[in-house]
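A single protein chain has been removed from this complex, and every other one stays in its place.
Going by the order they are written in, the chains are A, B and C; count residues from 1 in each one.
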Amino acid sequence: MNETLFLQKGQAFLALQPLSTLIGAELHALTPGYCELHVPVTEKNFQQNGFVHGGVVSYAADNALTFAGGTALGVPVVTSEFKINYVRPAVGERLIARAQAVYAGQSQAVCRCDVFTVMNGEDKLCAVAQGTIARLPAKNSST
Amino acid sequence: MNETLFLQKGQAFLALQPLSTLIGAELHALTPGYCELHVPVTEKNFQQNGFVHGGVVSYAADNALTFAGGTALGVPVVTSEFKINYVRPAVGERLIARAQAVYAGQSQAVCRCDVFTVMNGEDKLCAVAQGTIARLPAKNSST
Amino acid sequence: MNETLFLQKGQAFLALQPLSTLIGAELHALTPGYCELHVPVTEKNFQQNGFVHGGVVSYAADNALTFAGGTALGVPVVTSEFKINYVRPAVGERLIARAQAVYAGQSQAVCRCDVFTVMNGEDKLCAVAQGTIARLPAKNSST
Partner (left out) sequence: MNETLFLQKGQAFLALQPLSTLIGAELHALTPGYCELHVPVTEKNFQQNGFVHGGVVSYAADNALTFAGGTALGVPVVTSEFKINYVRPAVGERLIARAQAVYAGQSQAVCRCDVFTVMNGEDKLCAVAQGTIARLPAKNSST
């Protein structure tokens, strides 16, 4: 599949997630094992103090990790677990989550993600994440 | 402060977070070091396959951890980091996140959270989380 | 299998791990999904400041999580991942790691662990951990 088509399939997949639509996420790059997800910052993503809510940052990290892991494995997947460290308040015009698989085996991929905020055109790291994306178990079995 | 007033202050705080309003979160219990946060499941929280999106589950865990840690410390806080393991698909009518501080020092609290889904009146564990809630650094300093 | 025999099998298993012998770990309780592992504090476990080295605390948490998950699943396992928060310096006569499975499926278990230090007969929480224990994949396959 060529790169453009691969990205378009990912965008169509993202569009099927009501929460992603609600938050306004956009898929800007997708190749096997790599994903770049953007979230334009709007008032609805805010928490009480005018920063982007940590839940939006972790949503972006979680979803980017899952796209990276899913495309690395090439099968339907679920996020098994992840961990996130917030390092700076998420202020600015846009969040950019870049995730990539650092390992992919038969049943799971381990991925890392950097989340940046873009403010006045400058990227600043605001969170780092790491997690496990697992092949979706066959029907009638539990993980 | 009595318990009802304490909970009401927490609910007022939650209402200041546009993302929490967007997701429909409700604070059902709040005491120093303990929090119970509910998220009624509606279509907007779904991901592509009809389950609640993992981002909603992690939002609930993150916010519950922060309320537990913030009330344990008794000062303005930020979530420093957390980790979540998803153990079952989030299906059902409602998510319930119960978090409590297991340690509170001068500058940070370590908290755990169980997230349950309620289906036909039955609670099932769907995720477990653990994280660090840090006292918000004074103005003009960075964490 | 009766409880005593189950514990004895676990102790025999622990004795096969040179690192565990080196560190001096002792298995004090083992039932399906639950484990209590002790590490007597001696000078060799110290770090530079006279506290028990964090590596010993994480070893104890990791191994206890694995015993809890392995006995919950009832099959050969590996630790897939874990996370640990250190909450107090590990001082005292003994570390006690208590781990239990909070979920067990077909291919993995999610477990939590509390690590205590015992000083003058009093237990104090020194670390909390959470992780995934996975069924060992069949030969000739990779995870």
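Everything that follows uses one rule, which is that contacts are C-beta pairs under 8 Å (C-beta built on N, C-alpha and C of every residue); 3 or more make two chains touch, one makes a residue touch a chain.
In this text, all values refer to a predicted model and were calculated from it rather than measured experimentally.
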Open item on the list: For a quick check of understanding: of A:38, A:53, A:98 or A:112, which residue touches the chain that isn't displayed?
Closed with: A:112
- [ ] Just the residue numbers, please: which parts of subunit B touch the chain that's not shown?
- [x] 80-81, 83, 105-108, 110, 132, 137, 141-143
Task: Absent chain, residues of subunit C that touch it - done: 13, 16-20, 22-23, 43-48, 53-56, 58-59, 62-63, 66, 78-89, 142-143
Task: Interface with the unshown chain - residue positions in subunit A - done: 83, 85, 87-88, 102-103, 105, 110, 112, 114, 125, 128-132
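One rule holds in what follows: only the chains that are shown with their structure count from here on.
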Open item on the list: Going by average Cα coordinates, which chain is farthest removed from subunit A?
Closed with: C
TODO: Could you tell me the distance, in whole angstrom, between the mean C-alpha positions of subunit A and subunit C?
DONE: 32
Task: Approximate Å spacing (C-alpha centroids) for the pair subunit A, subunit B - done: 21
- [ ] Mind checking the centre-to-centre distance between subunit B and subunit C? Centres are C-alpha means, answer in whole Å.
- [x] 28
Task: subunit A, residues touching no fewer than two other chains - done: 80-81, 83, 142-143
